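Okay, so here's the structure we're looking at.
Missing here is one protein chain; the remaining ones are kept as they sit in the complex.
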Amino acid sequence: MNNNPTTRVITPFPHDWIAGSLLARRSVAGGAGTHTHHLSEEVQGTYHYTMGPYSDPVLHVKPGDRIVVETRDAFEGAIQSESDKPKDKLRMPFLNPQNGPIMVEGAEKGDALAVYIESMVPRGENPLGTCCMIEEFGALTGTAYTATLNDPLPEIVRKIHLDESHVYWSDRITLPYKPHIGTLSCSPEIDSINSLTPDNHGGNMDLPDMGPGTVTYLPVRSPGARLFIGDAHACQGDGEVCGVAVEFPTTTTIRVDLIKGWTIDWPRMETSELIMGIGSARPLEDATRIAYRELIRWMVADYGFEKWDAYMLLSQCGIVRLGNFVDPKYTVGAAVRKRVIAEHAN
Amino acid sequence: MNNNPTTRVITPFPHDWIAGSLLARRSVAGGAGTHTHHLSEEVQGTYHYTMGPYSDPVLHVKPGDRIVVETRDAFEGAIQSESDKPKDKLRMPFLNPQNGPIMVEGAEKGDALAVYIESMVPRGENPLGTCCMIEEFGALTGTAYTATLNDPLPEIVRKIHLDESHVYWSDRITLPYKPHIGTLSCSPEIDSINSLTPDNHGGNMDLPDMGPGTVTYLPVRSPGARLFIGDAHACQGDGEVCGVAVEFPTTTTIRVDLIKGWTIDWPRMETSELIMGIGSARPLEDATRIAYRELIRWMVADYGFEKWDAYMLLSQCGIVRLGNFVDPKYTVGAAVRKRVIAEHAN
Amino acid sequence: MNNNPTTRVITPFPHDWIAGSLLARRSVAGGAGTHTHHLSEEVQGTYHYTMGPYSDPVLHVKPGDRIVVETRDAFEGAIQSESDKPKDKLRMPFLNPQNGPIMVEGAEKGDALAVYIESMVPRGENPLGTCCMIEEFGALTGTAYTATLNDPLPEIVRKIHLDESHVYWSDRITLPYKPHIGTLSCSPEIDSINSLTPDNHGGNMDLPDMGPGTVTYLPVRSPGARLFIGDAHACQGDGEVCGVAVEFPTTTTIRVDLIKGWTIDWPRMETSELIMGIGSARPLEDATRIAYRELIRWMVADYGFEKWDAYMLLSQCGIVRLGNFVDPKYTVGAAVRKRVIAEHAN
Partner (left out) sequence: MNNNPTTRVITPFPHDWIAGSLLARRSVAGGAGTHTHHLSEEVQGTYHYTMGPYSDPVLHVKPGDRIVVETRDAFEGAIQSESDKPKDKLRMPFLNPQNGPIMVEGAEKGDALAVYIESMVPRGENPLGTCCMIEEFGALTGTAYTATLNDPLPEIVRKIHLDESHVYWSDRITLPYKPHIGTLSCSPEIDSINSLTPDNHGGNMDLPDMGPGTVTYLPVRSPGARLFIGDAHACQGDGEVCGVAVEFPTTTTIRVDLIKGWTIDWPRMETSELIMGIGSARPLEDATRIAYRELIRWMVADYGFEKWDAYMLLSQCGIVRLGNFVDPKYTVGAAVRKRVIAEHAN
């Protein structure tokens, strides 16, 4: 039996702007690989709860290849009904299951991996998302780190119908289906970090912007990059305030390419409209500082800005996006419009 | 000489949505006063550097009245050319001059003041904005509070041409003119707080959203409310990362109305699209917590939401806006679209 | 009637080491004034809840003078029995009543005021201290700033017998009587800051070290210094974790002297054993950064240390003292032993 079936046909970029992206311009394969790989639940086998250099690869791909990934929801399906109690069903630290590690041919420490998300589709006939309140988790409650003596908030579970257009939050309220990948990273060099924690490798960033049509650039720190991916959200508010988005299992299609010799300290993102530096830290101002400093470094290194001019300019037109402020570290993106970058270049 | 000329004609709301706003529905005058007051530089006389109960009123208005305010820039015009050194020209703590206090008839502790910004127009024939880097001020440097031993960043001044359409950042880069009021507050009950610091009275929030067409609701804590206003920015990025926006003198037209018995702990905002809670604190996660908690309280008290449902819903569709993360306290807004509120009401 | 009786005799320093202190060496009167002033409840009249330049002086003294102050407890006596509910009895922001302002002849912006605490004695025949748990106040609960949705902790009041030797916490547990002044400051230049908040003027620092036998140096920022004092604690743990110490009314005797032209950015302290920089900020690391930077600046300016050597040396022998981490800002002291200073001088 072939556990890793691949197919040869690759469709053109479903998002036009990719042709002009940094991915297309600087990667080994220009974003245009030759194979599609299928990382099904069966191929994945055991999902992972840490991202590190110690786990066995599940897939080997070439730069530019496309991977169709079957992600599980953050609770690995353990929360089945609204009468479930999260503390009975969840077994810390075995949360937020990750697909991978996926090995990318030629990737070495000092490179960057470009992950273009083509599409995210709910799995199952009658797809359901899950939201819940978990004791001592979330932004508006005492937690394991912001330790208080207050009684915990109640445990509440919501099962939410959704399709590729909408998330049916309640009888009354319908939200747009706006999926994104919550957790994405290459392996750290020596650490193996649980999938709840974001840091300079990426990880559990929960950035609502990281959806179909975007490219995330991740620092490569170990041979083969060892890509991990999981934690799809059908939609999410800024900050993921109660700690849980609309968690759901997906078929997520990505293309993975390699930018040799582009050494970045933190993940970065590119969309049709903007470029973004991403930081994860506590307190939240430190995450924001990192994000802005990375963005300035990017503007200086690749777009010809003088450092202080970039700093002062972003004070007038910088865009800040809050990922989460509920995980063990908080995540912020700082961005600038490509229009501004383009005006500077002319 | 009449130092406080008023005129009787009040134009209709220049922003249609105001007719359906909380301001229009619940205020004493429905946003429709009878007089326009002119708070010119001459009427103002001495500008203020603290907001508190100890200064002499410059204007008395009735609920619904309109006030045309001549604001000074945050440096009170002291930085005239790009060769000026901020540390030579600025004299702490005499920064960020405020107009006011404006006394509103009938305002008492426990009420809320509604401040609708009608318009903001640059003053002067050839309007110039000012941006600069100030030693030990800004997000990406050690400061008086985040004390480091590093040498300070260089002092740099930018004088920027602007008009009612654009901010001409450089020969190459033009940004949209998107003005907002950086500092807005009623007086605290007993404190007199310098105009650089935001807190639960409002103050130096630097929220880029607080521009023409929006209504800010401020807690009233002393008789007459004692409204202060100043610190106009021609545009500003999220977080105001270098510490200074495009600071400029304006003619800002506001209408001020009173909501009796609406006791709010922190400022709130309403626009055509959303309602927002606003928090100011350090660290930045605390500002975000306050903003979200205030929003939840608002949704529960005025829009029929159950508390935990609001909490979980905002985890899916909450919108976070970073004001500044450079002032003595940082400011965050947490918002929800009125569309969602409306769906819930049906 | 003489509301401000003074007496001529001043006793020698009850703490020998003062003769060698910076106070004795550099102050206008060498710590040895000519008069003792009595700031009784009657002389004080109305106590103050903000420290600022807007209140009427209650006393005028000369450098070196001694003042016998009748301080009230932080609740101004409103909590009388263990069955009282703090939320019924306390009326924010009218907490932490302060004696003062005391005007010191010759004090001007840029000077430092030296406050030597001679003694602190409980007032009343059968002295009682008060501790309590207040809703949304304290370190291990959500608060107005660290906003959570959890139910508040219970309200509990403890009335505690004490004398000049012991604090009788319970039938079983007796703690040493180790009094200190929780709140001490000169006026800020333009702000009037509530007495719950510490900052660079001093204020509600709650440093357990600030007791009899110590000298605190405060920055003078307005004419006459305008000294405020209050908030005596019969004992206090590091951090004042539940938010309330053993609060009690005292007769506190201080001597006040003036160091001309010694411009300090933050309060400093000297004891027989050590010198200390004091910082107040959030988050707590910022308070600690300030304290250490101020200590380094002191060692460089007055004791001949090279900056980087002081920095590395304190990494080996610095002493950190946590005041509170419950107030609107947190307070930390960073100290070095005088023995080390002395060895360096030889």
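Note that the chains are named A, B and C in the order they appear, and that numbering of residues resets to 1 at the start of each chain.
Throughout what follows, contacts are C-beta pairs under 8 Å (C-beta built on N, C-alpha and C of every residue); 3 or more make two chains touch, one makes a residue touch a chain.
Everything numeric in this text was worked out from a predicted model, so none of it was measured.
Participant: Quick one: which of B:21, B:98 or B:146 touches the chain that's been left out?
Facilitator: B:146
Participant: Which candidate, C:201, C:255, C:293 or C:338, sits in contact with the chain we can't see?
Facilitator: C:293
Participant: Among C:33, C:211 or C:239, choose the residue that contacts the chain missing from this document, as touch is defined above.
Facilitator: Final answer for the missing-chain contact: C:239.
Participant: May I ask which residue of A:31, A:52 or A:267 touches the chain that does not appear here?
Facilitator: A:52
Participant: Among A:167, A:281 or A:313, which one touches the chain that has been omitted from the display?
Facilitator: The one listed residue touching the chain not shown is A:281.
Participant: Pick out the residues on chain B that sit against the missing chain.
Facilitator: Touching the chain left out of view, chain B contributes residues 140-142, 146-153, 283.
Participant: Give me the chain A residues in contact with the hidden chain, please.
Facilitator: Its contact residues with the unshown chain are 49-50, 52, 54, 93-94, 144-149, 189-194, 200, 265, 279, 281-283, 286, 289-290, 292-294, 296, 307, 311.
Participant: Residues on chain C that touch the omitted chain in the whole complex?
Facilitator: 131, 133, 138-140, 153-154, 156, 158, 167, 169-170, 172-175, 235-246, 282-285, 288-289, 292-293, 296, 308-309, 311-320, 322, 325, 330, 334, 340, 343-344, 346
Note that only the chains that are shown with their structure count from here on.
Participant: Taking each chain's centre as the mean of its C-alpha atoms, give the chain farthest from chain C.
Facilitator: So the farthest one, by centre of C-alpha atoms, is A.
Participant: Using CA atom averages as chain centres, what separation in Å is found between chain A and chain C?
Facilitator: Centre separation, chain A to chain C: 49 Å.
Participant: Among the residues of chain B, which are close enough to touch at least two other chains?
Facilitator: 282-283, 289, 292-293, 296, 311
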